[in-house]
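Complex shown without one protein chain; remaining protein chains in place.
A, B and C label the chains in the order they appear, each numbered from 1.
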Amino acid sequence: MIEFRGVTKAYDNTTAGVHDATFTVHRGEFLFLVGQTGAGKSTLMKLLLKEMEPDSGVIRVAGRDLSEITHKKVPYYRRNLGVVFQDFKLLPNRTVYDNVAYALQVTGASRKQIRRQVPDILRLTGLSTKLHNYPHQLSGGEQQRVSVARAFVNHPPLLLADEPTGNLDPDTTIGIMQLLYRINKAGTTVVVATHDEGMVNRMRRRVIELQGGQIVRDEVAGGYGRDSESTAEFGALMRGEPSPTPQRLRQPSEADLFDDAFAD
Amino acid sequence: MIEFRGVTKAYDNTTAGVHDATFTVHRGEFLFLVGQTGAGKSTLMKLLLKEMEPDSGVIRVAGRDLSEITHKKVPYYRRNLGVVFQDFKLLPNRTVYDNVAYALQVTGASRKQIRRQVPDILRLTGLSTKLHNYPHQLSGGEQQRVSVARAFVNHPPLLLADEPTGNLDPDTTIGIMQLLYRINKAGTTVVVATHDEGMVNRMRRRVIELQGGQIVRDEVAGGYGRDSESTAEFGALMRGEPSPTPQRLRQPSEADLFDDAFAD
Amino acid sequence: MNRVSFFFKEALRSIGRNPIPSFAALMAVLITVLVLGVFIPAVQLANGAADDVRSRVQVSVFMDKKATKADVARVEQRLQRTEHVKSVKFVSKEQALAEQKKQNPEAYALLGKMNPLPDTFRITPDSAGDTNSLLASLMPKGTSGKGAPFDAAIGEVKASKSETNKIVKITGAVKLSIGALALLLIVASILLISNTIRLSLFSRRREVEVMKLVGATDSFIRWPFVIEGLILGAMGGAVAIAMLALAKVTILSQLEGIATLISRPDMIAFGPLIGLLVLASIGVSAAGSGLSLRRFLRV
Partner (left out) sequence: MNRVSFFFKEALRSIGRNPIPSFAALMAVLITVLVLGVFIPAVQLANGAADDVRSRVQVSVFMDKKATKADVARVEQRLQRTEHVKSVKFVSKEQALAEQKKQNPEAYALLGKMNPLPDTFRITPDSAGDTNSLLASLMPKGTSGKGAPFDAAIGEVKASKSETNKIVKITGAVKLSIGALALLLIVASILLISNTIRLSLFSRRREVEVMKLVGATDSFIRWPFVIEGLILGAMGGAVAIAMLALAKVTILSQLEGIATLISRPDMIAFGPLIGLLVLASIGVSAAGSGLSLRRFLRV
């Protein structure tokens, strides 16, 4: 799905950026990107989004070399990516509902489709009571959830989330991660940049660690088979509770669709 | 230092906000404000900063009723508060250095004073190499650290920090918390709003928990005497390591002034 | 269709949510249309006045003293068909004498019943600038190369030259400078409106950046802005025109006297003028919005 080969991006004559990054992410994988502040995680995301061009090296997404996408085609490429931005990047003059709907409107989705999908994702992210608020009328965590909802509403094949839980409390964090997990189980490739060590450790997924722009660790955490847990089990795992096997007896598919963590 | 009596602030006809909050923070205390997303933590901070007025109730800071401060006097009041904003609120057209210097310039500080204090605090927050970057040229965590530096540079008697470590990796988080701790030890009253449960638990300070705008918990965590640890001990505590008593033999005051966690 | 209505809704929402930039753009259009709406008729009025002053230049055709009634009738017919002639006024020798007597009683008292004055045609040329060609056609050059009146019954052809050249030049200068001003003003107006639009878009550049990042195409972003410019331009134009119409009714009707003083105002009608202004303001606003956006779309 994603292929970086010798990608280097240095910000004007500094050492900051990304240096000679080479890695591959397969379709359907779940990848954590970790590293200290300023390590280059967001830079990597920006390169993937073609917000800027690498100084050297090749980036391929779904087999396509990003440098070959013309300026006119960039919007169509971006529609295949759901992105949760570290600074949310909400449209300040739109309500929560309209912010999320906008991601569908750009694709030319019908009004019917929008009316069906947007309330769904807003309920899932626990924003049902804030539909008509403007971003400046939301708490930090609520803004972050809007950003998450907007990234998900499209059901994109590739999902980039930059620090998606930095402003969220532990319960909501688990809810969001469960959502990511469920999306990943449905076939979406997910890349999450995060500082939350606890979460990374508990999730036991593949981790790429950056340090000063260089990849210093790339490990597929073994021991735990992928796609083997239900969302509820996964949530328990996140909470550090013992495996909630009994819960599996209650319809697990239901638990997958609706999630207590978001019931405000 | 801070006294809330029956303070209520509801956002236009909703239940969101703060409801009937009553508590007192003494001079030199270190207080954690916790609660889920949307619980009202930032609202409380905004009320303290006189960014908005409560619907009812009285807020006193340093014995002064905030409602009695006239519009003209507000700037002078705010200079006594160092604030780390959840969304950083950096000035987009100023470099890191100038952003921090601005907080001193408004007070009419001399150029000499600025040239002495600003580099100091930037070194302490690990931003020495980013002096001349503009906010949009910083990573999320670096922006947050600039916000922290700006709040501290004044040595204000009261420090409000809204989610000061949300975008920081664990090491930097510990560094910032050590800095807060040191500042608190020097007599400054510190209020920190945070989601980081681990940190709150490890710090064992007073915690006020909000839920839907109401104070549901206010406990002075006992068992641990205040001001009893050195910063290095405190750091170890945060990391969850055993008490680093041996380190106390090496000059603890030095460790208080300079901190490895920020040496980039 | 769905998409068009979406763009329209977006434009309206944007106007509602950004009152200051919208108001500023509207004000710019309004002021500009207002200034132009007052300026253009005023220029035409001034031009008309200048023309009117110039038209006071007359050509006199003095008949021969011995000319018969038939001669006079023939010459009059011929004059009326001549190019550049706007009007011909016949002054008989008796009328001429009466006029002169009134002006110079002493001088003419001596003449008694004698009348030294000929029958005269006073001709007003189409415009002062045509005086010379009119003179040329009234006095065609013969084989000798010297001009002679076209009819033997004509004694002399004369233009009141003394002040003519000066008046023609002065009024010409007035017309020229006023025309240049109108042009300058129109260019300045367009620059100012597009300036305002660029500025109001600048205040929304972050918004455009975010739109691009979530996959909006350039045209998807641009259309609402163009429609917004269109709506604001139309609104600004409409208000300006309402103000102009009000001014026309209340003030101009009082100045009617002055306007009718000028024989050939040759003014554009109020209707077409405002139509033109509205179209111009809408066009400038819409094009301004669309084009100014270009630089913010490079994300």
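Everything that follows uses one rule, which is that contacts are C-beta pairs under 8 Å (C-beta built on N, C-alpha and C of every residue); 3 or more make two chains touch, one makes a residue touch a chain.
All values reported here derive from a predicted model rather than from experimental measurement.
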Chains in view that touch the one left out, judged over the entire complex: B, C
Residue touching the undisplayed chain, where the options are B:Thr14, B:Ser67 or B:Thr107: B:Thr107
Selected residue (touches chain absent from view) among C:Leu12, C:Ile31 or C:Ala153: C:Ile31
Touch criterion as defined above, residue of B:Leu90, B:Val118 or B:Leu210 at the omitted chain: B:Leu90
Full-complex contact with the absent chain, from C:Leu181, C:Ala242 or C:Leu279: C:Leu181
Chain not shown, touching residues in chain B: 49, 51, 72, 74-76, 78-79, 81, 83, 85, 89-93, 102-103, 105-108, 110-111, 150
Interface residues of chain C (partner: the chain not displayed): 20-21, 24, 27-28, 31-32, 34-35, 38-39, 42, 45-46, 49-50, 52-53, 56, 62, 65, 100, 104, 106-111, 114, 116-118, 155, 163, 166-167, 169-174, 176-178, 180-181, 184-185, 188, 191-192, 195-196, 198-200, 202-203, 255, 257-258, 261-262
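One rule holds for everything that comes next: only the chains that are shown with their structure count from here on.
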Chain contact graph, described as a line, ring, star, complete graph or other shape: line
From chain B, the most remote chain by mean C-alpha position: C
Whole-Å gap between the CA centroids of chain B and chain C: 70
Inter-centroid spacing, chain B versus chain A (mean Cα positions, whole Å): 29
Distance between chain centroids, defined by C-alpha means - chain A, chain C (Å): 66
Chain B residues counted as touching two or more neighbouring chains: none
